[in-house]
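Have a look at the structure below before the remarks.
Here the complex is missing a single protein chain, while all its other protein chains stay put.
Right, subunit A next:
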Amino acid sequence: MKYYRSKNYIGLLYISPWIAGFLLFKLYPFVMSFIYSFTEFSILDKSVFTGLDNYIYMFTKDKLFFPALKATLAYVLMTVPMKISFALFVAMLLNMKLRSINIFRTAYYLPSIFGGSVAVSVLWRFLFMKEGIVNKFLGFFGIKSIDWLGNPDVALFTVSLLAVWQFGSSMVIFLAGLKQIPNELYEAAIVDGASRMRKFFSITLPMISPVMFFNLVMQTINAFQEFTGPYVITGGGPMNATYVYSILVYDNAFRYFRMGYSSALSWVLFLLIMVFTALLFKSSSYWTYYEDGGK
């Protein structure tokens, strides 16, 4: 131990790239976007301080702000619960000590490796076209063709299905969590004559709750920032139904070069994400269970 303590500053030397990177690429932009949010600023001109104008404009005049907010909230509230419950359900099936579980795990994880790529969004567009194979498939069951991408009531759901399809990483995290639950708990429950449902609610769910919490937080933060899917699959349409917040920020910054205004937009998104995360953290003390009795 002495060795490590005597070389006090060498550690700092090792982490110095990260410190520099943090200051330059994280902290500085973070502070600057707050400052820019009170200015009018296109990259070409100097920035002009405009006080709260950007924020006032956002809430009173920008016709796309509330639709974007609505689409994003709907996207988050659809995607995250669907993805997580799906991931947990499948992880529980795979945890039943089956043979060849690896093959299944591979198949279920495979879609996740494409993340938010253009390729997978293009694929989605083809699958859900009016004459696409999803409608063909539904036709076998006598279901009439659905306008998955053109109907404003359905388009956002179609886009969020892409994220649900990619539940693989949540599943793997759940699977790792499920493996850690000591078998004795279930054995004791069986001796006590507990039903399957009872075992799930009284053992599995409490024991998995920290993992659930982690998944919820990370998935929520990601879902709020979704860009590629809605941008490539539906281009924000139809009738702005999939015009999520990130597209609004992108359009203002890089199509209209309103850097000040888009900074203000991104700060509102940031605060929204913080509020959601804080709520999750706050509520977690009621529903997460830590064996050592909390932190």
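Here is the rule we use: contacts are C-beta pairs under 8 Å (C-beta built on N, C-alpha and C of every residue); 3 or more make two chains touch, one makes a residue touch a chain; residues count from 1.
Quick note on the criterion: contacts and distances are computed from a predicted model.
Visitor: Assign the chain not included in the display its UniProt protein name, restricting the answer to "Oligogalacturonide transport system permease protein", "NADH-quinone oxidoreductase subunit K", "Pyruvate dehydrogenase E1 component subunit alpha" or "Class E sortase".
Guide: The missing chain's protein name, per its UniProt entry, is "Oligogalacturonide transport system permease protein".
Visitor: Which is it among A:T158, A:T204 or A:S262 that touches the chain not included here?
Guide: Answering carefully, the residue with contact to the hidden chain is A:S262.
Visitor: If the hidden chain were put back, which residues of subunit A would touch it?
Guide: Residues 3-5, 7-15, 17-22, 24-26, 28-30, 32-33, 36, 43, 90, 93-94, 96, 98, 103-120, 122-123, 125-127, 129, 131-133, 136-137, 165, 168-169, 172-173, 175-176, 211, 214-215, 217-218, 221-222, 224-225, 227-228, 231-232, 246, 249-250, 253-254, 259, 262-263, 266-267, 269-270, 273, 277 of subunit A touch the chain that is not shown.
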